[in-house]
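As you look at this complex, bear in mind that one protein chain is not there, while each of the others sits in place.
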Amino acid sequence: MINLLSSNWHAFISGFGWTLLSSVLALFFSLIIGSLFAILEVVPSKILRIIGNVYVEVFRNIPLLVITMFFYLVIPLYVVKINGFTAGTIGLTIYTSAFIAETVRAGINSVDIGQMEAARSQGMTFWQAMRYIVLPQAFKYVIPPLGNQFVNLVKNSSVLAFVAGFDLMYQGNAIASQTFETVNTYIIVGLFYLVITLPISYYMQHLERKLA
Amino acid sequence: MQNWIDAYSWINIRFLLQGLSVTILISVISVVLSFIFGSVLGIVRYSKIPYLSKIIGFIIDVIRNLPLLLIIFFVYFGLPAFGFKPDTIPAAILAMTVFESMMIAEIIRSGIMAVDIGQMEASRAMGMTFTQAMWHVVLPQAYKKMIPALVSQFISLIKDTSLATIIVVPELMQHGQVVYGQDPNYIIPVFVAMALMYFVVCYALSLLSKYIDHRMA
């Protein structure tokens, strides 16, 4: 197994890098997009609320693989040419943003409605009140689960293998089918994933215990 | 327009529906099995049995933190080394069950922890054994609290079965690929149909969960 690791070191490391990059990018963008749609779900305008709602429900109930393949195979056909890594990261972003939107919305709802009203009566607009009063408090709910969200992202980023996204799983598949050491290769791949996911997940458990 | 009519011929739709039925079959069997295994594992981890709880806890954490795709590979390519050679559908069920049991174990454990610790102590003080207190007092309340989390885990499971296409399990995603493999013009109609089928099943479940939640509240 050590032989397998050392002779394919470059492939594993570059796969590891792409996996990490894709997860970080997707986390960043899904946080922005997720918050945006969460706000849409609570604005006074009914049309915007429906848009927000539809977005969240649609992307929460369709497999990540379907979304990713759609971006890899269909979007380049009609809209713009994107490669596997980009398509995969966009898929991850959209999928995750729907879940983040749910968390942010729950955070917003948890803020006392009186605060919003008080802010409005002080002459703030809806957006000002949102920006300065409600959102800062809502994000207190959102930040802790982000660690778990990131762990999920790293795991889910393995769909990049379906679209030649050069990630860890993609490299693992290529190495496994060239060396015929299938199980050993995947054990190494698994260890690489655990290097990222286990520490974060243990840290999250630690945090939860401290907060509880 | 003609593409859409051709793509949605009864033969193609029937093929997709066959895929959907395999998806549902795999999901339902796996969810039942992983509910059972997950409950046992979660309770064992919670009950702090010397060594056993720690070891099981570690196994749960390792498997939970791996991509499901890897679990599928380990089951399909790795298990036969131990003499067990599953076909694609049983392999998918087994992989989903292993993975989901660990997820559910964690939900169960945190559900139990959310039940007031005083209740366990009170039941024990009344002369119940640990198992009795667990079975009659703690678990019923814990499961009630966990329903939303369990349902959303079930929805993830349904969506995750699409990954099994990598080992050519004849589920919805795989059948979709076969259909759009026939004709390049089918690709958008097939994606729409696939997305719709997944959506209807998953959304219906999430509505059901909201309804149950509402009734019980």
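We call the chains A and B, going by the order they appear; numbering starts again at 1 in every chain.
Definition applied: contacts are C-beta pairs under 8 Å (C-beta built on N, C-alpha and C of every residue); 3 or more make two chains touch, one makes a residue touch a chain.
Convention: contacts and distances are computed from a predicted model.
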Absent chain [UniProt protein name; select from "Glutamate ABC transporter substrate-binding protein", "His Kinase A (Phospho-acceptor) domain-containing protein", "Acetolactate synthase" or "Assimilatory nitrate reductase (NADH) alpha subunit apoprotein"]: "Glutamate ABC transporter substrate-binding protein"
Selected from B:Gly42, B:Pro67, B:Gly111 or B:Pro170 as touching the chain missing from the view: B:Pro170
Of A:Ser23, A:Asn61, A:Ser157 or A:Thr182, the residue in touch with the unshown chain: A:Thr182
Which of A:Leu5, A:Leu48 or A:Leu73 contacts the chain that the document leaves out: A:Leu73
Footprint left on subunit B by the chain that the document does not show: 11-12, 15, 18, 36-37, 40, 76-77, 80-85, 87-88, 131-132, 135, 166-168, 170, 175, 177-184, 187
Interface with the undisplayed chain - residues on subunit A: 72-74, 76-77, 81, 83-84, 161-164, 170, 173-174, 176-178, 180, 182
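Keep this in mind: only the chains that are shown with their structure count from here on.
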Of subunit A, residues touching subunit B in the complex: 57-58, 60-66, 69-70, 73-74, 77, 151, 155-159, 161-162, 169, 182-183, 186, 189-190, 193-194, 197-198, 201-202
Residue numbers on subunit B that touch subunit A, as the complex places them: 61-62, 64-70, 73-74, 77-78, 81, 155, 159-160, 162-163, 165-166, 173, 187-188, 191, 194-195, 198-199, 202-203, 206
